[in-house]
Structures are given as C-alpha cells and as structure tokens.
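What follows is a single structure, and I will ask about it in a moment.
For this depiction, one protein chain was excluded, whereas all remaining protein chains were kept in their positions.
As written, the chains take the letters A, B and C, and residue 1 is the first residue of each chain.
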Amino acid sequence: MDASAHNDNVMRLGDLVLIYLDSRRQYLVQVSENLNLSSDLGNMALKEMIGKAFGYVGETHLGHKYYCLRPSTADLMFKVKRKTTIVYPKDLGYLLVETAVGPGSRVIDVGTGSGALAMVLAKIVAPDGMVFSYERREEFLDNAKRNIARAGCTENVKFYCRDVVVDGFDAQTVDAVFLDVPEPWAIVPVAETVLKGGHHLVSWSPNVEQVKRTVDVLKENHFIRVRVSEIIERDLLVRQQGIRPRERGITHTAYLVRAQKILVNSKD
Amino acid sequence: MDASAHNDNVMRLGDLVLIYLDSRRQYLVQVSENLNLSSDLGNMALKEMIGKAFGYVGETHLGHKYYCLRPSTADLMFKVKRKTTIVYPKDLGYLLVETAVGPGSRVIDVGTGSGALAMVLAKIVAPDGMVFSYERREEFLDNAKRNIARAGCTENVKFYCRDVVVDGFDAQTVDAVFLDVPEPWAIVPVAETVLKGGHHLVSWSPNVEQVKRTVDVLKENHFIRVRVSEIIERDLLVRQQGIRPRERGITHTAYLVRAQKILVNSKD
Amino acid sequence: MDASAHNDNVMRLGDLVLIYLDSRRQYLVQVSENLNLSSDLGNMALKEMIGKAFGYVGETHLGHKYYCLRPSTADLMFKVKRKTTIVYPKDLGYLLVETAVGPGSRVIDVGTGSGALAMVLAKIVAPDGMVFSYERREEFLDNAKRNIARAGCTENVKFYCRDVVVDGFDAQTVDAVFLDVPEPWAIVPVAETVLKGGHHLVSWSPNVEQVKRTVDVLKENHFIRVRVSEIIERDLLVRQQGIRPRERGITHTAYLVRAQKILVNSKD
Partner (left out) sequence: MDASAHNDNVMRLGDLVLIYLDSRRQYLVQVSENLNLSSDLGNMALKEMIGKAFGYVGETHLGHKYYCLRPSTADLMFKVKRKTTIVYPKDLGYLLVETAVGPGSRVIDVGTGSGALAMVLAKIVAPDGMVFSYERREEFLDNAKRNIARAGCTENVKFYCRDVVVDGFDAQTVDAVFLDVPEPWAIVPVAETVLKGGHHLVSWSPNVEQVKRTVDVLKENHFIRVRVSEIIERDLLVRQQGIRPRERGITHTAYLVRAQKILVNSKD
C-alpha cells in the first residue's frame, strides 16, 4: 500500500520508509511488526514506527538518533533489490520530461530488469494508466515482481516474459516506449507498430556504437526529431570548512536517445 | 483539454501540437479553426489538423513537409509564454524524481513566474492532486493563468498573489515545497510549517551564495539530508559526417538544493 | 624579438603586448613607431609604449585607461592570424605535460595551419631545440611563417610544404610528434619511423570516428599506452552580485589521443 494514499502522513504496516542516520547510513525498509534493523550505530525495531508520522525522530538502542523519512522516487529506484544495473534517477528524470507520460498514460518498458523503471512509470501513470513491462529472462521477472509488490504498484503493471524481437508486443497503441536493452535497434521496428503517431520512444545505452546504430535504425523507421544527450550530475558540498564540488564520483552512465514517430501515409 | 484524455490519438480543437519542420523550426501551437502558422518555409493552416492523428505529415503552401507531434513535458515548459526565466527541464526532471510527488500529491510552488513549473506539477498530480502556486507580482500571475488554461490544467492549480514571507500559506500539510525565488532562505521557516514530516523541500538558485544561505537556514530549521547538485546536459551529435558532442551550449543554469523535514518533538 | 630576452621588463619596438581595456576589449599588438590602435573607447598610439615597462597604464584619447600586459602563451595562440581552427590552449597545455617536450627537444608538428602550435612548441624547445612543421597547403604556410616571425620564433622552426603520407619526413629521430590533421591515422605509420623509441605521439580530433580509427592504427603500429581524453574548461564568475559558473560557452573542442612507441626487435 502506497503511503501517499492516506493524507494523514502516518506510517502504517507495509509502508516503505527511508531510515536515515547519516549520509552513509540510509536504509529503505518496510514497516513490519517483527523485524529489526541493525547498524553499527545500534538497532531499530521497525514496529516502533507504526502509527507515528513520517519525520519521526527515534533512537537506536545505542542512543543514536535516526530519522523516518518519506522515500523519494530516486530512493525507491536506488534501493530496489537488483540483479542488473538500473537506469539512474538523473537519467530517468530527464527522460520522463522528454516524453508526455503522465496520469492515465499507457507505456511499454522493454528490459524489465529489477523493475525499478516499471515501478516509477507505474507511479506516474496511476491510477488509471498501465505499464506493459517485457523481459526475456524469467529469473529477472520474479525479482521485479517482488519489487513492484513491495512498492504497492501491482495494479498498474503487466509483466510479460518474452523476446519482443521475435514475438512482438500484446499492447496496442501506447503513449511511449522505453528501451533499456543492449540492442535497442533490434526493437525499433516492432516498437513502431505499437506506438501512437507523434509520440515518444526513448532508449539509453552506455556505448557510442549502440547509440549510432539505434539512431540509424530510428531514422530508417519513420522516427524524426532524433536526439541524443548525456546528463552529468555534479554534487556541490556545502560545508563549514568550505564549499566545493565533490572530488570523486560517477562520470558516465548512459547516452539518452529519444525520437518521435510519424505516420507515413498519414493514417493511424 | 489535454490530448491524452482521449485514447484515439486524434487532434482536436484546442489541443497543443508541436509542429516540427526541422531542428530550427519547431512551434507549439493550439489547434484552431481560423489561425495560420507562417514560417519561411511556407504557411500551415491549423484547421487542417482537426480530426487527423498525431504523427500526421502535412505540407506547407511552399511544399515543405511538416510533422504534427505530441509535445513532451519539456516542450510545454520551453514553449510557454515567458516573462521570466524558467526552470530548465533537465533540472526539473531531476528534482521531480528527488521528491515523492505523483498522482494525488498536494504541492506548493513559490515563485509562479510564467507558470511552467505549476503546469508540469499539475499534470503529475492529476487527476486528484493540487498545486498551490504563490507569486508576489500580479502581472506575472495573469500570464501564468493563461499558460495553465492553454495547457488544460486549470482544475489542478490554485493561484495566490501573495508575499509568503509576510503572509504565509493557506495550504495545510503539503507533500512537497518547490522554491523558485531569489531569496529561498527567507521562505524556509514558513515552508516548514506546512510541509508534512519526512517530506521534501526543493529549491534552485544560480549563485553559490544563495545556495550557502539556503543550506544554512535549512539546517537551522529541522531539515536534514540537505544536498546540492548541478545537472549538466551535454548533447551528442550523431551525424553522417561524424559523432561528437555539441561544440557550444549552456554551461550553467542552477544549483539544485533538496532537503527533508523532521519532526522536532516527534509529533505532527 | 622576444620580450623575455631582456630582463628589464621594458617594452621595445617589435615586442608583442596585450592591450587590455576590459574583458571584451583585448588586443595583441606589436609595438610600432607609427601605428595607432583604435577602439570604441578611443585611440592608442603604439609608439607611446616604447621604453615603458610592461604593466604600464595609459589613457586613450577619450580618457579611458588601458593596460599594457605581457601576453601569455594562450594569448599568443588565440590572437594569431588564423586561416584555420586552432588547437585550444586548454588542450595544448594538457598535451604538453603529457609529453616530455622541453628545452632542447626536437619535435614534429603535422598540420601547421596558422602556426599557433609551432609557435608554442618553438618557445618551449628554445634556445637549442627545433620544431619541424609540415603543411600540405602552401597558402597556409605563408600566413604561418608571418605569425612565427611576429612572435620572434623563426630560429626554432623549420617549415616544409609536403604531404607526409606520400613523401615522409626529413627529420630523423624526434622526441615527439604532434598531429593536427583530419586523418591522423594515415600518418601514424610514417610517424613511427622518425619517433624515438619510448617517446610520445599526440593527436587530436573532434569526432569519435577519427579517434577510433587513429587508436586502432596506433595499436597496429607498435604504439602502446594509448589513451584518449577530453579537457573541459569551465569558467567561474566571481562577482559582487554572486559567484556562479559561466552560463554559456564552449562545450566541445577535441578528443586528445596520446601513445608511446615501442621498439619491436628492441634495437633503435
């Protein structure tokens, strides 16, 4: 059950909570009657949170303060149980505003992986939209389903175990297609058949060659306005001892491709 | 009326359409019975689009092709009628996933400006959420209201002409606060009073001094997990003559601050 | 004549001086008996500088102050009379420290262009070293020779009008090879024959494909430790109204390739 369904800001059984001790000790937990969270700064009983408000300040058994925070979308993505790499929040945030996805949208997600993207899309298209999430590898799907259930998004996601290059999509006329696979170019022709005219396909890949090939295939398949960007996140440390950018960090994740479909003989 | 309300992908009177001729000629227009769009590549009659599907390929009176595309959220932001600078899509996309805002959320936006942010938030919180948008300068509010009406978001935004430092907020217990003002630090104490415990305040400013002062005040006012980042967007040009990053462009927009509120005496 | 040859810091006839009025009005001039420099802030007689020290503060005929500054290496590069694009100082500075070039070095420069690179290298290898600068297009060489003469570096540069892919180099065993041409890969095999064992070849290109092909050919031709980087320069504006990075600017110039030659049968 999603915490936002209630307006009273109370933590309930099953709610996801970000337990924050300090910048190195942050844990995404599900409120539970009989589990404890342990850290080197002490233990926290998860049942203590039941009925308290988000923002609650507790104490570990060693006397350290912990804070019960509402997880952001980025937190949910990062703290998902993963068997694969995930799309980074900085990249997904950018891609979302580069599409027209919103409440009520019907979208396809190819390459379910850990389900992090499907989860975020499900939250955005709720309550009436739907995410159709395709994955070839059965073992990933099981983990993804658990992550989606934990985040309370089950009603807005349909999973398919399928190689869409071979077997195509079930979904008809979707508002957007998200491709998170090693060979996005192979999926572009079949994606064209289910994407609404004028709407958005997005794809991301770490290597230049993948981007080149995807762009070429998009241009051959009635996609226009094809654009590629990178998003670089740079932290600024604001401290008493001085303000400066962080000294080490992530310097590359993926190139972000997006394009829009046109109707060749102007009929849909 | 928002185009996404209908599932048939047909362009109707009043729909917002991105008319695309090439990367230098892109126009956001509202489908109309009696207006024409003119460019140096020829004229386009906006009534021709009525009843056609998004993705339609038309021709100007000079024989150049134009494409009728579904505007992305970023397009809506950039093409809004502005009297002020706007938050950039790259920054807003990042901030959105750094909060828990979604369908049903109630959020405050201080510094309405052109209304671009309120419009994006309204689309995200629809159909049941609400954006409370505060602006001191009456002349901006009129323009913002027109932009919101044009985007079909009127039902999910309430505007207030008010200096919130002096007069505070009407809204009680919101899920997030967005600050786009020159002196965000001045608003932090009053924002604390209406933000739910554990939830997110975000703010952005171009200068280091603004960030420093805002961070200091956040830390003095029961906000924790205070973080500052920049988002740098870098286009990759993928062309027949060679792949390379764009040679000139935007190198700075704003520092993005976000923080979460805790409950001092652990009562909400 | 190079100003640094005298230790008294006096400006003499023929010296290069950077006349600075403000950040938008900076001119590289040669001290002269009968020339004037004109700007919208007034005229300056270049003979006034003769016998004055660098750092002199003069006044235009309209009463605006101007400053006589010692040009940096970067100034000399940027203010050279160009018929081609030049290597940027940020890139050249990096490449210089990635080689072992210094006083006494003998280096090859292919793609003379405007002569900016030959000029910088000449200053570094002086007084006893030599730059061998190759250019296919005669019309560029004339301009380059004038730039080198103006900078007082004639004694340390030998120019050749030649296509080195076809006709090879005259120079025997140089300490470094610098390639600033559209097809550096074509020159790598012949460059190998004149480069000392263990020493450095550097090359720069705007496009990924050029880099890829050059790297491949280097690896096939007894070069190891092949590395590619970009250098991004980001200005920080430090002003009374606030500190922030510059908002618009250069976002890409070139990828910088460097490698070192090994001796196949370990004989030189």
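The criterion applied here is as follows: a residue touches a chain if its C-beta (ideal position, glycine included) is under 8 Å from a C-beta of that chain, and two chains touch if they have at least 3 such contacts.
Since the model is a prediction, treat every value here as computed from it, not as a measurement.
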{"item": "Visible chains that the absent chain touches, using the contact criterion stated earlier", "value": "A, C"}
{"item": "Candidates B:I19, B:V164 or B:V208 - the one touching the absent chain", "value": "B:V208"}
{"item": "Sites on chain C contacted by the missing partner chain, in the whole complex", "value": "4-5, 7, 9, 17, 20, 23, 26, 52-58, 67-74, 77, 89-90, 92-100, 102-106, 120, 123-124, 126-127, 173, 175, 196-200, 208, 211-212, 215, 224-238, 243, 255, 260-264, 266-268"}
{"item": "Positions on chain A contacted by the hidden chain, ascending", "value": "206-210, 234, 241-253"}
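Keep in mind that, in the parts below, only the chains that are shown with their structure count from here on.
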{"item": "Numbering shared by both copies at the chain C-chain B contact, with half separating same from different", "value": "same"}
{"item": "Relative to chain B, chain with the most remote C-alpha centre", "value": "C"}
{"item": "Chain A-chain C separation of Cα centroids, rounded to whole Å", "value": "48"}
{"item": "Between chain B and chain A, distance of the C-alpha-averaged centres to the nearest whole Å", "value": "20"}
{"item": "Inter-chain centre distance, chain B versus chain C - centres from mean C-alpha coordinates, in Å", "value": "45"}
{"item": "Shared-contact residues (touching 2 or more other chains) in chain A", "value": "208"}
